[in-house]
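My questions will all concern the structure given below.
Moving on, here comes chain A:
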Amino acid sequence: MTKIGKIGTMGLTAAILAFAAVAADAKDKVKVGFIGPLTGGVSVNGIGGRNSADLAVKLRNADPKSKYEYELVVLDDECKPNVAVQVATKMAADNEIIAGATHYCSAAAIATVDVYHKFGFPVIVWGAVLPDITYRNKYEEVHRVNGTMINQNDANAELISKLGYKTVAVIHDTTDYGKGHNEYFSKALAAIGKAKIVGTFGVTADQQDFAAELTQIKSLNPEVIYFGGLTPIGVRIRSQMDKLGIKAAFDGTSGIVSDAYIQGLGPLAEGTLAFREGAPTEKLPGGKFFIENYNAQKYDSPPEAYGAFAYAAMDMILDTIEKVGPDRKKVIAALGDVKNVDSIVGKITFDDHGQNTVPLITKYVVQDGKFVEWDESEYATGKRKLPGQK
Partner candidate 1 sequence: MDVGLVAQYVMNGLMLGMMYALVAVGFTLFFGVLDIIKFSHGDVLTVGAFTALVTFAGLNALGLKSQWVDLGTMLVVATLAMALLGMAIARYLVMPLRSAPALNTLLITLMLGTVLRESVRLFYPQGANPKPFPALLPRSSIDLGSFNLRLDNALMLAAGVLVIVGLQFLLNRTKLGLAIRAVAQDEETARTMGINFSAVVLITFAIGSGLAAFAGVMNGLYYNEINFGIGLYLGVIGFSAAIIGGLGSIYGAILGGFLFAGLQTIGTVLLPFASAYKDVFAFAVVIAIMAWRPTGLIREKISERV
Partner candidate 2 sequence: MAAVTPLLEARGLSKRFGGVVALDSLDLVVASNEIIGLIGPNGSGKTTFFNVVTGIYGADAGRVTFDGADITKAPSCAVYQAGISRTFQRSRLSLPLSIFDNIMIGNYKHLNQGLWFNLVRRASFKREFEESYRSARALVEVFEPVLADRMFEPVVGLPMIDRRRIEICRALISAPKLLLLDEPSAGMTHDETKELMSDILLVRERNKNLTIIIVEHEMGVIERITDRCIVLNFGRKIAEGPYRRIASDAQVQEAYLGVA
């Protein structure tokens, strides 16, 4: 293993040297940060995000008109609140780092907002969807380019009701992320009033065996199992449903929109519902541009669902620094009045809480091993049917 360690180091050295070479024309160096889950069950999303942010920095450094030489500092929050607080502290405590694009996991993001506020460190959240991240406090440091889970749960509840389902069991992880999904979904479903929730189950985010919960759910015999949580336990729950012969439809959230989910389940993934705010990457205004450049870099893993947002967040940070210079206070001020700014994810406008408004929600259903937009799927046309679909 030490060999690998050494190799890693060599590679790193090489990279640094290369950097030095590029930086031949002496622009000032400016450090910007990225935080995401690079290890653990959702690491694909984190790595996709990191690559996207890295892409933004690379393109900027390649641009001769840019004023500064940017260096990306990447930290791993492991999708755990405690680790997130540690690395957020590390990043915010380093005065050389001007701003950061941070967090895919809501549980991680919500734990860190106070840290960013304490250190006066401007961040743009690129993937976490919990409303509280921007709305619980009014921290001028915290912004977000992607939408919140509220809208996606409205869309979710609407579709479930439209498909004529009457009974839903809810499983959610007990982090703020899962609790949030549970809260907003329940509200939305109640508002429509067609289907009712027959049982709600909180599970820990690293739980292995769900036989207990699922056995109880089985006795409640719901038509739909709504799951508010992330890919890893999503995979487990779905496959253990099958084990216990539970036939209900599986209705997920943005947390499972990831290739890892389909890899993890194979054929069992078929017919899983999921929802995400924002259009699918390829349909975004800058989607084509983004995907082409991303592929050009030959990263070893895909950008995943939120890569485009990570790119947009980082790109906005770089733009701002170009505009006002490498100074945290000025950057915060500048990010304070972002209105109709163009980006690859469309026009970005931060409200008074630094929240971008992303009206569009994409409904997905897994069909033949891919997340397909619902309206284009054979399920919408009725060619195929979800379990219990009327």
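Selection rule, in plain terms: all candidates are chains of the complex that A comes from, given by their letters.
FYI, a residue touches a chain if its C-beta (ideal position, glycine included) is under 8 Å from a C-beta of that chain, and two chains touch if they have at least 3 such contacts; residues count from 1.
Because the structure is a prediction, the values reported are computed rather than measured.
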| item | value |
| --- | --- |
| Result, touching chain for chain A in the complex among 1 or 2 | 1 |
| Parts of chain A lying in touch with candidate 1, wherever the complex brings them together | 1, 39-41, 43-44, 174, 201-204, 206-209, 211-213, 215-216, 218-219, 231-232, 235-236, 239-240, 242-245, 260, 263-266, 268, 301 |
